[in-house]
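Read through the structure below, which is laid out as structure tokens, and then see the notes.
With one protein chain withheld, the remaining protein chains of the complex are depicted in position.
Coming up: chain A.
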Amino acid sequence: MDPELIKDCVHCGFCLPTCPTYALWGEEMDSPRGRIHLMKQHVEGTPLTPEMAGHFDACLGCMACVTACPSGVRYDTLIEQTRAEVERTHRRGWDERAFRALVFGLFPHPRRLRALRLPLKLTERLRPRLAPLLERLDPRLAAMAALAPPVPRRTLIPPLVAARGERRAVVGMLTGCVQAEFFPRVNAATARVLALEGCDVVVPPRQGCCGALSVHSGRPEEAARFARRTIATFERAGVETVIVNAAGCGSSTKEYADLLAGDPAWAERARALRFVDLAEFLAELGPAAERHPLPMTVAYHDACHLAHAQGVRAQPRALLAGVPELRVREIPDAAMCCGSAGTYNLFQPEAARELGDRKAEQVLGVGADLLVSANPGCTMQIASAARRRGEELRVAHTAEVLDASLRGLSPAALGAP
């Protein structure tokens, strides 16, 4: 933990109202200001106690505090360094260690995720009945089972999707691990939208994990390995720009050069590639293809790793607003995290659930036909919270909405009434 970065905090508290854990518990130690104070205690010599580790673990890494801080405190860097320190020096209980090993052995590995498809498919109808049992065994297992999405048919995207009409750009596309296995429609929509907007889309097969999960969980060495592999993959594909459609992957790929700073040659290679969010890229490129009307109302949810970590807020809204007859509504308290936060809903299920409930209430209050965001994790989390309230929420990725508009589909194609 860099003491210089800690010193930047002037203890003004402006970050407190945006912090989800402070909103939940109202305690200093579970606020950004308090966590930075804990880091300060540690660098000044206080050993890392289990209590301290607990407060760092409870941080969602949503980076709302970075947006709110007028003093420019790099909480994002600080918490990454802190998580690595926690992993190095803090010994967790055996059950927690086992659960973490399960998660980290599974999620960043598309092939293992794929192996899970069959058992998930088979247990799809059994799971609701298993839930109470799992809940009693361990709420974390229950959370994992509840979050497992219905298993979709696999959609294979060809390695090259050629531009329609005049070619305006050549781009690579990151398929992501969870995205590719459980939300293949999002990737297919992304590729189609890019092609319809005049891009040759290169989709290298057998892409690995980008490392987002590892870097956000204090496993920098593992993250660096994933990063190097991802960079090499896209170098081989011969592209300079790589489109990312999942918010969490977007923020970590943009930080590759920092992650690999200890290795100048690789850092240089990281800098030579431009990873860019889909909405950000499309807004820069400007519309070319015809937008067909989608007469419906959508609520747009800011994924934390898009809005706070990448500062991408205006572009997706502008893209949606560019669809004729589509009305975009704002969700109150938009800057507040939904509790999904990567693996957070697995490791901290109670807090995640409470935040999900709050968000679902606000989303339902908007009264939109469809909830749109750039992160399937978020929409899944909010939809399952809505389901707990007995309400069905239709959800889609920004790419799917654009895809429907460009192809002239009806709102029903997105599941909207």
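Keep in mind that, in the parts below, a residue touches a chain if its C-beta (ideal position, glycine included) is under 8 Å from a C-beta of that chain, and two chains touch if they have at least 3 such contacts; residues count from 1.
To be clear about the criterion, contacts and distances are computed from a predicted model.
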{"item": "Hidden chain of the complex, named as in its UniProt record, picked from \"N-methylglutamate synthase subunit B\", \"FAD-binding protein\", \"Isoquinoline 1-oxidoreductase, beta subunit\" or \"L-lactate dehydrogenase complex protein LldE\"", "value": "\"FAD-binding protein\""}
{"item": "Positions on chain A contacted by the hidden chain, ascending", "value": "7-8, 10-14, 16-17, 22, 25-29, 33-34, 37-38, 41, 46, 49, 51-52, 55, 69-72"}
